[in-house]
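Heads up, one of the protein chains got dropped from this complex, but the rest are sitting where they should.
Naming follows writing order (A, B and C), and every chain is counted from residue 1.
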Amino acid sequence: MKYSLFGESHGPAIGIVIEDIPSGIYLDQDFIQSQMDRRAPGRTPLSTERKESDKPKILSGIYNNKTTGTPLCAVFSNDDKHSEDYEDLKYIPRPSHADYTGWIRYRGYNDFRGGGHFSGRLTAPLVFAGSIARLQLMKKKIFVNSYISSIHGIRNPKEQEIENQIAEAERAGDSIGGCIACKITGFPSAIGAPDIGKNIEGEIARAMFAIPAVKGIQFGAGFEFANMLGSEANDGFKVNEENVNVIETITNNSGGINGGISNGMPITFELVFRPTPSISIPQKSVNLKTMQNCEIKIKGRHDPCVAYRAVPVVDAMAGIVILTFLQEAMGYDT
Amino acid sequence: MKYSLFGESHGPAIGIVIEDIPSGIYLDQDFIQSQMDRRAPGRTPLSTERKESDKPKILSGIYNNKTTGTPLCAVFSNDDKHSEDYEDLKYIPRPSHADYTGWIRYRGYNDFRGGGHFSGRLTAPLVFAGSIARLQLMKKKIFVNSYISSIHGIRNPKEQEIENQIAEAERAGDSIGGCIACKITGFPSAIGAPDIGKNIEGEIARAMFAIPAVKGIQFGAGFEFANMLGSEANDGFKVNEENVNVIETITNNSGGINGGISNGMPITFELVFRPTPSISIPQKSVNLKTMQNCEIKIKGRHDPCVAYRAVPVVDAMAGIVILTFLQEAMGYDT
Amino acid sequence: MKYSLFGESHGPAIGIVIEDIPSGIYLDQDFIQSQMDRRAPGRTPLSTERKESDKPKILSGIYNNKTTGTPLCAVFSNDDKHSEDYEDLKYIPRPSHADYTGWIRYRGYNDFRGGGHFSGRLTAPLVFAGSIARLQLMKKKIFVNSYISSIHGIRNPKEQEIENQIAEAERAGDSIGGCIACKITGFPSAIGAPDIGKNIEGEIARAMFAIPAVKGIQFGAGFEFANMLGSEANDGFKVNEENVNVIETITNNSGGINGGISNGMPITFELVFRPTPSISIPQKSVNLKTMQNCEIKIKGRHDPCVAYRAVPVVDAMAGIVILTFLQEAMGYDT
Partner (left out) sequence: MKYSLFGESHGPAIGIVIEDIPSGIYLDQDFIQSQMDRRAPGRTPLSTERKESDKPKILSGIYNNKTTGTPLCAVFSNDDKHSEDYEDLKYIPRPSHADYTGWIRYRGYNDFRGGGHFSGRLTAPLVFAGSIARLQLMKKKIFVNSYISSIHGIRNPKEQEIENQIAEAERAGDSIGGCIACKITGFPSAIGAPDIGKNIEGEIARAMFAIPAVKGIQFGAGFEFANMLGSEANDGFKVNEENVNVIETITNNSGGINGGISNGMPITFELVFRPTPSISIPQKSVNLKTMQNCEIKIKGRHDPCVAYRAVPVVDAMAGIVILTFLQEAMGYDT
């Protein structure tokens, strides 16, 4: 399962083409829409007010509401655009955004409005694609479960704490960072390989860095390994008490993966999301036309915490990657 | 530049084939051997005693000591093998090693001796390949510099502290984890893209997880972003004081990358390496033949700290990835 | 430059996503539409009567009528569908069509109507994508020129002969095969490599077989080489008479490529297209539901000669492949 994401924030539409999708997946609209809704803006006072159309229009790859196995294209039209909010930004890049790198990379030809192709809005089609992957995985009792594991310094926050932190940042015209943890259960052992391009950790990491604002990933005990002894870190083996043919580990510091290969334990990893770069507090920038230092004060509607809405995006991306691994191990219609 | 690593720890030889290498790179043997020596075991009392042959034999891709541009194969013969040390391990997997996952993944056909294809010894050809990439990068004043940034809980340790920590772990028959930081300077801006498979963070991450024992990666401020406000995290822009045509950022929390694209600042990232799984302290395992719980006590020679020897491996892998990005941006003979 | 084609003949729309496109290509609508029109049905009495919408709607990757460098999606809505023509065909595969293989490959989930994803209609977005590639190539004085080189046994036919052959086949309810020759001029020398995945002949061939009905490809003298002596086949070298720094070959039996690498001479190849499988003459088939032998008589509108409309498709596909080679050699914005 491979995908191509396309679209710009203020163009006619964004979307995705998914290739190598197993045929015969029933599109459970309730499940898919529930995931789309988790990501959608405007659903709580905490997230950006833009009313985005999060209803995919499926152009191909579906017949009688089941995947055909041929490339599936879904598009989301761009409504409620406030392009005028961005006119001022054309030559004044927003700090830590991709305005500047997009401008130099595409030699000034990129559509800068609303972040263009870099916009977080492109995670909508990703959630759609991931939901289809997850529908297939659920048939095999493989589940993906992501959640906020840290927000502005608070580890394992309660929902109320999350809302308070976000509300406070919003009031201050600022933004906050956070972490998302992900746990995949039911994934079979013996999948993956140590080599580049084939190991599960590497492929999950590669995919996750394609989610805007991700700046780090750790598997199992992750960076905590740097403080540990081998005797603390190692996951001893034991026979499963209920099924004597199954081997499991006593602890799961490895996050379900050894040598790039799944060991049958839950796959666990955590991602860090930087604070939303768009803040209304004045910042230092440079006018690209005049090459003069200047100040920028960003208008427009922005989530103060990108991690908060990214939870279903992580679920989706994880689903895509691990279904792909299953297909390689067991065949494309798995 | 792509590579295929091959070999098993106790087979006849290990090696690498490198494809898409620019033609005309002069093989500076002093530089290459200096990198090989940094990785080589047995050079200090701190690392494994195995006397490995770290002299590559180049079979192809070199003519008059310059790269031809056609695939380069280098092999390292395996001498001083103590295969008998591993006989006991055939059916008793070492905790947190890839013994168990290798056995199930390859259905019992893998060469388990010395970790087989999972052995850290395969980092030798990687250092060789990376050194060639770095020779090319140095011509363009692009430099890669990695160092131990953490060892068993000590941040930014001095060499003496590192040695003490390792010696202590060795005495205890235990092992320790650590971190390696990497800084790439001189890399041009405007390279990369936000999309999966094209963004610099994703591709560096993917490559680094192919180094044994890596369990996490973070760019720039990394996981610290979770504790930050946007106003603290954002990297404001300013015109370079000496060259008014160059834009730079005041801070570099982004680690030189925004939206998957280089911004001209140093690319910075940090990796965590788990403690070496091989320790002589008894551990819990399962006999795969009898499916009985058992204990394992690992004999043989092992590094107590895999991070310590991995520093030139990180340099090498970084060199390979960023030269590849340069080639895509500027052509294959760049 | 990579693409993903999507869509089914009788679904809502078909389209293409193009990635890795150079930024800043001006979309010359006249040129693009002229290519679309060459392919479009209904323009002459000779081709299928379906009135297809061949007007692309561009959803992304374009700003101010120039390519942005980010993925470009273009869609073509499906109008004037006569799905009822295909109802009878659901369980009775048309001989030499992909009805049967599509049905078994996608386990009965494919959209069989109008050939579904196998439809020749998907060449419309291909022509669109190829036109953009060719606009970029023309800036570098690289031109692609395809033409009918054979039709139902007539080599190098005149337009009148082509029309006669097609009209005759149509009257008989039959179809005819033909060949398309392609010549690429201005392509620089020194591009490509002998290895799989990198040689020009292999990559052109791979792409051309993705055009429906192509069953063979030959470069330069092609299958005629089987009848030749080396002394007849070899292309001697000489210095160009006007530019003494340029080497050229006296003949061009090699079709511009030696060892997978361009030699600076025109790249020449020829494709064979099988006769359109859809004919109204009764044919033997099997009812997939009852598994009984049966007869099929195909209704609906079909081109009697697929080669005839495929000329701009070959131009387009050639343009995509060779621009990709240029980008690898000289950088992605070439």
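Points worth noting:
Convention: a residue touches a chain if its C-beta (ideal position, glycine included) is under 8 Å from a C-beta of that chain, and two chains touch if they have at least 3 such contacts.
Every value quoted in this text rests on a predicted model; they were computed, and no experiment measured them.
Shown chains touched by the hidden one, complex as a whole: A, B, C. Contact with the undisplayed chain is limited, among C:1, C:124 or C:193, to C:193.
Residue C:283 is the one among C:77, C:283 or C:334 that touches the chain missing from this view. In the complete complex, the residue from C:24, C:95, C:266 or C:331 that touches the missing chain is C:95. If you put the missing chain back, the residues of chain B touching it would be 4-8, 11-15, 17, 19, 23-24, 57-63, 66-73, 75, 105-107, 109-111, 116-117, 333. Residues touching the missing chain, restricted to chain A, are 19, 70-71, 193, 195, 328-334 (touch as defined at the top). Even with one chain removed from view, chain C keeps its contact list with that chain: residues 3, 5, 93, 95-98, 100-102, 104-105, 117-118, 150-153, 169, 172, 174-179, 189-197, 199, 201-203, 205-210, 212, 214-223, 225-239, 244-245, 247, 249-250, 253-255, 257-263, 272-279, 281, 283-286, 288, 291-293, 304.
Definition applied: only the chains that are shown with their structure count from here on.
Computed from the mean C-alpha positions, the centre of chain A lies at a distance of 26 Å from the centre of chain B.
Centre-to-centre, using mean CA coordinates, chain A is 37 Å away from chain C.
Chain B and chain C have CA centres that are 44 Å apart. Counting partner chains per residue, chain C shows two or more touched chains at residues 19, 70-71, 333.
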